[in-house]
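Only one structure is covered here, and it is reproduced in the block below.
Removed: one protein chain of the complex. Kept in place: all other protein chains.
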Amino acid sequence: MGMGILVNSNTRVLVQGVTGREGSFHTKLMLDYGTKIVAGTSPGKRGNYVHGVPVYNTVREVIAEQGSPDASIVFVPAKFAADAVYEAIDGNIKLIVVITEGIPLHDELKFVNYARKRGVIIVGPNTPGVMTVEECKLGIMPAHVFRKGRVGLVSRSGTLTYEVARELSKRGYGVSTVIGLGGDPVTGLDFIEVAELFFKDKETDAIVLIGEIGGDAEERFAEYYSGASSKKPVVAYVAGKTAPPGKKMGHAGAIISMGMGDYESKKKSLEKARIPLAETPSQIPLLLDELLKKQ
Amino acid sequence: MGMGILVNSNTRVLVQGVTGREGSFHTKLMLDYGTKIVAGTSPGKRGNYVHGVPVYNTVREVIAEQGSPDASIVFVPAKFAADAVYEAIDGNIKLIVVITEGIPLHDELKFVNYARKRGVIIVGPNTPGVMTVEECKLGIMPAHVFRKGRVGLVSRSGTLTYEVARELSKRGYGVSTVIGLGGDPVTGLDFIEVAELFFKDKETDAIVLIGEIGGDAEERFAEYYSGASSKKPVVAYVAGKTAPPGKKMGHAGAIISMGMGDYESKKKSLEKARIPLAETPSQIPLLLDELLKKQ
Amino acid sequence: MKLYEYEAKEIASRYGIPVPRGKLARTPDEAYIVASELGSTVIKAQVLVGGRGLAGGVKIAQTPWEAREAAFKLLESSIRGVKVNIVLVEEKICVSRELYLSLTIDRAMRKPVFLVSEMGGVEIEDLARKYPGKVHRIHVDPEVGYSDYMSRIALSALNLPWSSLSELSSIMKSMYRIMVEYDAELVEFNPLAYSCEGKLIALDAKIIIDDNSLPRHPDLQELYGRELTSYEKKARELGFSYVELDGDIGVISNGAGLTMATMDSILFYGGKPANFLDIGGGASRERVREAVKLMLNHPRTRVLLVNIFGGITRCDEVALGIIEALKEVSQVKPIVVRMLGTNEEEGRRILLEQGISVFVEMDDAVKTAVNLTLK
Partner (left out) sequence: MKLYEYEAKEIASRYGIPVPRGKLARTPDEAYIVASELGSTVIKAQVLVGGRGLAGGVKIAQTPWEAREAAFKLLESSIRGVKVNIVLVEEKICVSRELYLSLTIDRAMRKPVFLVSEMGGVEIEDLARKYPGKVHRIHVDPEVGYSDYMSRIALSALNLPWSSLSELSSIMKSMYRIMVEYDAELVEFNPLAYSCEGKLIALDAKIIIDDNSLPRHPDLQELYGRELTSYEKKARELGFSYVELDGDIGVISNGAGLTMATMDSILFYGGKPANFLDIGGGASRERVREAVKLMLNHPRTRVLLVNIFGGITRCDEVALGIIEALKEVSQVKPIVVRMLGTNEEEGRRILLEQGISVFVEMDDAVKTAVNLTLK
């Protein structure tokens, strides 16, 4: 109870877009995991139930009848996702996980800035979500690959994170909390902010950071890490070594970042910050072994 | 040193629009009062001096060459005022006094919201400013009518505030800090926020609140005051008893406020909160006498 | 600045908000012609004062002849003292429910706010007083603007079917655009009808423009001041804030707060102010001269009270303005002056030379002015 970061077994959750295919499916899986889902929204569907969760037309109705949720998870399609996020922010919900993929960049820019100014944390968009193992799953990750343990996992990727979690499990490592930052160029949280939460978390001993090419989030983290006074061991993996320059690999964007963003730049920065960099996912637990042995 | 609220003798001040008629005139008066003015801005006027104050083209230049000012005072004409405010906010100046009158309402709404979200305090717009007596004058009020003392003065009006300050002086009361909230329908600060600052200020024993018809700022303050746990004595004066309904008395606006905003509504609210209400400015010190005697 | 109903509806219609079909008429015959095309009609006096319905400014006509008759009566009448020059002739809508929907500014929250109530047709002030629980507020962050979820909240509050959502959403979106693009401080549809056919339609429309923004709306600025009395117009042209009252003491002061406080003190000491005239900050002698002339020439003024607290305003300029005005005005009315602040010594000297004594205390000046009217 009360372990991990951002969410725990007491977190009262709202599901926005609860009646959709994805929303309904994952509501079931989250409930199965033990997540405390108090309500869902879906315009015009008030009075229905999804796997026992009462459905409302608006967040305002949810607040009036169920009290304020602590967190929301958004499954609304890209075209309507920004509206759902504003509804949650204006409803004073302080943590919003945006699963939706394909939201226009400028919509994201606006609501991410709005949220930050109002002290609201956005996870995503285009994220598998956040999960504190054996406490609360607010996302779409396959729960069974995550063993409970003391490694904080933070990632820009989805399936690759599951792969890494499985490699960790195989070698006896478990995860305290896993957070997907989201694959879009602009996200609510970055590596630095999540690392700071993990550094303060008593349930986390080390961090595995899963980056990818594009942007300069890894470089910025490396610089921050070099200067951080109280920190924990970090092992990194960065996907995209083989990606040709100038091409967009899925969401791994090509937005200008002033000479940063390619694999070499990230590698150099991480090495400079003395953060071990794995070459394959399977190397990650081995590097953790070494790092934790040294301590 | 360090007395009063919002400003003190150490506050490093920037004057935006320093070369204009008003800007230049009041820069002189503020300097005479002892205000620490470190720089002024006026596009294209870099290299000039106004009463010994160096002029720059942009706030960014000021920061680069003089360090970050603590506060700014804006004398820029209405059409360009919002731009000046954004320049100050984006330059991380944390207190901005907007003297300018006649700024469009929707410009004000936007920058006031922006400022509040970024933790920036805006005094005004359309305000005489803020002054901690014998420490720092960041405004256009005639300084000589304010005696140093222990009454906090907060007002929606300009000249009426000077009248009240003079009445206080005549009867032996002095002022710790005087703040003009500004005469426009939307302002950066309201009575509640300023009162909270005064309640915490060791140099202030009592508050004189000068309201006027229009809006519901006085009603909201009265309600807040009734419920406030730690508070100081307040005497109020509300201008506009004789104003006919539906007409706009200068800036004293007619914006819908759901049945609130007229003199009777304000009187009733203040009386309910047991805040003595003066019928003329000259009654204010008499009510203070009574109130402070009671204590 | 308030717009006429027909102007507000023109704007609403341009933004895709449904309004009844209709046309303006300036004569009974024009009303007849318009009504011939529309069937049953509503004839509405176009005036800028409130409470038109109660004052008989809205009539229903079944036939063109009845419309002609109604227009004739309205065009002969005055509503709350304002002559009716134009009527709006509109098709009569079959109304199932009358709703209230407006967008205004919440000063406390510093945000635009939609006010929504299923009890339309009543003035919002009365509604809010009598049934506060029936008025729903939906705030809009001015940096974000309208978002669709707001229409879903409004739909629930209005008790409308979900089939009306896209209509309502489009109306609310347009209201927000109108507010921003016209710098409005109020966009109100009261009533907003839910028609017998299940459509939303704005039966009445009110738009108030923020005066400070008029410089960036030259077309609207031209309309400014058309509802004013001739004295108000003159004062406006001279750049003063000015409001007519019904007392006999003319008031000239600087700053809205001090001017109102002067009026209030007059009342407190038993007198009645004739007006509110704020010369603003830093008035020149010419402006003071014109203000004094305006007030001395006003038939209701029996005594003129000038109360100046000079900050930016210079007392010597005020004194010179008063002297010049007195030379140009033939009427002899007593004038009581109280002046303080910047250059007060010089101002006092100038007035004393012309035999006008100057008060230091506001209360003394007010009492003197009141006593002069009681004589």
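Per-chain numbering from 1; labels A, B and C assigned in written order.
Basically, contacts are C-beta pairs under 8 Å (C-beta built on N, C-alpha and C of every residue); 3 or more make two chains touch, one makes a residue touch a chain.
Predicted model only: the values in this text are computed from it and were never measured.
S.K.: Thinking of the whole complex, not just what is shown, which of A:69, A:149 or A:281 touches the missing chain?
M.R.: The one listed residue touching the chain not shown is A:281.
S.K.: Determine which one of A:104, A:119 or A:172 touches the chain that has been left out.
M.R.: A:104
S.K.: Just name the one of A:28, A:94, A:220 or A:268 that touches the chain not displayed here.
M.R.: In the complete complex, the chain left out is touched by residue A:220.
S.K.: Check the options A:41, A:72 or A:161 and report the residue that touches the missing chain.
M.R.: Only one of A:41, A:72 or A:161 touches the chain omitted from view, namely A:161.
S.K.: Extract the touching residues of chain C with respect to the undisplayed chain.
M.R.: Given the touch definition above, chain C has residues 143-144 touching the missing chain.
S.K.: For chain B, which residues reach the chain that was dropped from this view?
M.R.: Here the touching residues of chain B are 43-44, 57-61, 80, 82-84, 86-87, 90, 110-111, 114.
S.K.: Contacts of chain A with the missing chain: which residues?
M.R.: 22, 78-79, 101-107, 109-110, 112-114, 116-117, 128, 140-142, 145, 155-163, 166, 183-186, 190, 210, 212-213, 215-217, 220, 237, 239-244, 246-252, 255-259, 279-282
In the analysis below, only the chains that are shown with their structure count from here on.
S.K.: Comparing chain centres built from Cα atoms against the global Cα centre, which chain wins on proximity?
M.R.: So the chain nearest the centre of the shown protein is B.
S.K.: With centres defined as the mean C-alpha position, give me the chain A-chain C separation in Å.
M.R.: Taking the mean C-alpha position of each chain, the two centres sit 53 Å apart.
S.K.: Could you tell me the distance, in whole angstrom, between the mean C-alpha positions of chain B and chain C?
M.R.: 27
S.K.: Check each residue of chain A and list the ones that touch at least two other chains.
M.R.: Not one residue of chain A touches more than one other chain, so the list is empty.
S.K.: Pull out every residue in chain C that's touching 2 or more other chains.
M.R.: As it turns out, chain C has residues touching two or more other chains at 141, 143.
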